[in-house]
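Omission of a single protein chain aside, the complex is shown with its protein chains in their original locations.
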Amino acid sequence: MIRGFFEEIGGIFVFLAETVYSLVRGPLEWRETLLQMYRVGVQSLVVVFIAGFFVGAIVCIQFNNPLEMLGAHIYLGGITGSAILREIGPMLIAAMISGRIGAFIAAELGTMKVTEQVDAVRCLGVDPMICLVAPRFIAVVVMVFFLTIMGLLIANVGAAFIAYTLLGVNIYYYVSSLIKLADTTAFAYSMVKGFVFGVLIATVACRKGMTAEGGAMGVGVAVRSSLVVTAMGLFVAEYLLTSILRVVVRFIQMGEVLYL
Amino acid sequence: MIEFKGATKSFGDKPVLRGLDLLIREGETFAILGKTGAGKSVLLRSVVGLIRLDSGRVFVDGQDVTDLDERKFAPIRLKCGMVFQLPTLFDSLTVAENVAFGLRRHRKMTEAEIRNAVLENLELTGLNGEIAELMPQELSYGQQKRVGLARTVALRPAYLLYDEPTTGLDPLSAAGINALINDMAEKLRVTSIVVTHDIQCVRTTADRVALLHEGNLIETADPETFVKSENEILRAFLDGEAAGVKMGDC
Partner (left out) sequence: MKKEANLFLRLLIRLGEQASTLVSNVWGITKLVLDVLVNLPRSPFRWRETIHQMKVIGVETVPLILVTMAVVGSIIVIELRYQLMRLIHTADWTPGFAGIFFLREAGTAVVGAMVASRAGAGMAAEVGTMQITDQVDALKLLRANPVHYLVVPRFIACTLMTMALSVTGVACCVIVGYLFVMDVHNFMSYVETMRKFVGIRDFLVIFEKSFFFGMAIPIISCYYGFQARGGAQGVGTATTRAVVYSILAVILLDFLLTGATQVVSQI
C-alpha cells in the first residue's frame, strides 16, 4: 500500500510534466480551450457565489464575540477579511468545486478512453495530450483560479454585509481595518493557493480519466479515485502551502528589512 | 507493403501471436480470419503502434515501426488508416466535425474547402450529405460505421485496416459494408487488411485470406481455394461459422 501511494504521487507528477511539455510544444487548440473554460466555469459560478457569501457572513459572526471580549472589536473587518483571503477562501472553493469539476473531467475523459475515442484520436495522427488534455487542463486551472478570486470577493461582501446589518458595525471602520490588514501577503496567499489547487484538481482529474480502463465500471472507478486523490491532495497541499508560504513571507520581510 | 516477421505477443501467460510471418502486397485486400480473441486485432494495432509486440518486427513500406516512438508514429498512422470495430465517433462533435477532424489538423484548407471535403467523403462511403449536422447518437449503427470510415479515408491513407467491419450488422447491411470495402480499394487505390470472422465478407472482398489459429497463420490462399481446403482446423472453423455462429465478441 505504501508503494501504491508513492506510485500514485510519482504518476501524478509525471503526468503533470507531460502536460506542461505538451503545452509548451503547442500549438494549443484555442477554440476547444475556450469551450472547456465555459463549461467548467459556468456550472460552478452560482454555487461559489452562494457558498462564498454565506461562509463569509458566518466567519464574521464568529469572530465578533471573542474580539468584543478582548476589546479588539475594531479589527473585525481586518481579521475576517484576512482569514478569508488566506485560508478560508481557497479551502472553501476547493471543497465546493473540486469534486464537481474533477468528477466532470474525469468522467468525460474516462468515457472517451474506454470507448476508444482516445485511440481514434491517435490514429488520426493527433496527440491526445494536445487535443484533449491540454485544453481541459488550462480550463480547469484558469477557472479554479478565477472562481477562487470571485469566491473571496463575495465572501468579503457577505461578511461586510452581515457586519453592517446584523452586528451593527460601523461600515467605515470595517472597511478601513479590512484594507489595512488584508494586505498583499493575504492576496498572495489566496492567489498562490488558488493556482496550486487548480493545477492539482486538473492534473488528477485528467490523469484518472486518461488511464481509465474496463468499460463503464472503469469510468466509475476513475471518477471515485479522482475524487479521493484530489481531496487528499488538497488537504496536503493546503497544509504544505500554509507552512511554506509562512516561511517564504518571513524570509521576504527579513530581506526587505535588511535591504532598507 | 506491410510485413510481419516473427511477430510474438502474449497477454500475461496467454500467448496470442507466436512468431507470425506475413507479407501484405501492394494493392491487395488481405483477410485474416480467426476465432474471437485469437489475436487478429493485435496484428492490426501493432501496425499503428496501439499495441507493441513482445518480439518480432513490423515493417510499413520498408520502415521498421516496431520500436518507433509514440510521437514519431503520426506519419505512419496517417498512412495506415484504422477503421475500428466500434464506430468510436467523437460523441460531442457533429458528423461533419468528426469527418473534418483530421483535415483540420493536418491540412491547410478554408472552411469552404473543408465543407466540400466532408460532403465528398460522406458520399464516398454511401451517406447522404444531409446527416452532416447530426450528432453521432442520432445515427443508426450502420450509419455510424460509415461515418467512421469517412473520417479515416478523409486523409486518403495508402492502407486501410478494418477491424471486424461487419460484426454486429444484419446480412443486408453487412453486404453494403463489403461492397464499400471493395469500393474504397478500387476508387482510392488502397491496400486493405480486413480482420473478420465473417466468411461472406472474405468471399466478397478478399484477394487472399488466412486463418489465425493459436498464434500462427494457417493456409494462406485466395478465397475459393481456401474454402475448399482439406485442413482439419480450417474445416472445423469454417463449418462452425457456416452453422451460423456469426455473433460478435460476446
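In this document, chain identifiers A and B correspond to the written order of the chains, with residue numbering beginning at 1 in each.
Note that in this section a residue touches a chain if its C-beta (ideal position, glycine included) is under 8 Å from a C-beta of that chain, and two chains touch if they have at least 3 such contacts.
The shown structure was predicted, so the numbers you read here are calculated from the model rather than taken from an experiment.
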item	value
Where the missing chain makes contact, among the chains that are shown	A
Contact partner of the left-out chain, one of A:21, A:235 or A:251	A:235
Touch criterion as defined above, residue of A:16, A:40 or A:57 at the omitted chain	A:57
Per the touch definition above, residue among A:16, A:140 or A:219 touching the missing chain	A:219
Sites on chain A contacted by the missing partner chain, in the whole complex	46-47, 50-51, 54-55, 57-59, 61-66, 69-70, 72, 75, 78-79, 82-83, 86-87, 91, 95-96, 99-100, 103-104, 107, 111, 162, 166-167, 181, 216, 219-220, 223, 227, 231-232, 235, 238-239, 242-243, 246
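Note that in this section only the chains that are shown with their structure count from here on.
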item	value
Distance between chain centroids, defined by C-alpha means - chain A, chain B (Å)	45
Contacting residues of chain B [partner chain A, same complex]	48, 50, 71, 73-75, 77-78, 81-82, 84, 86, 88-91, 101-102, 105-106, 151-152, 155
Chain B-touching residues of chain A, taken from the complex the two chains share	112, 115-117, 119-120, 122-127, 131
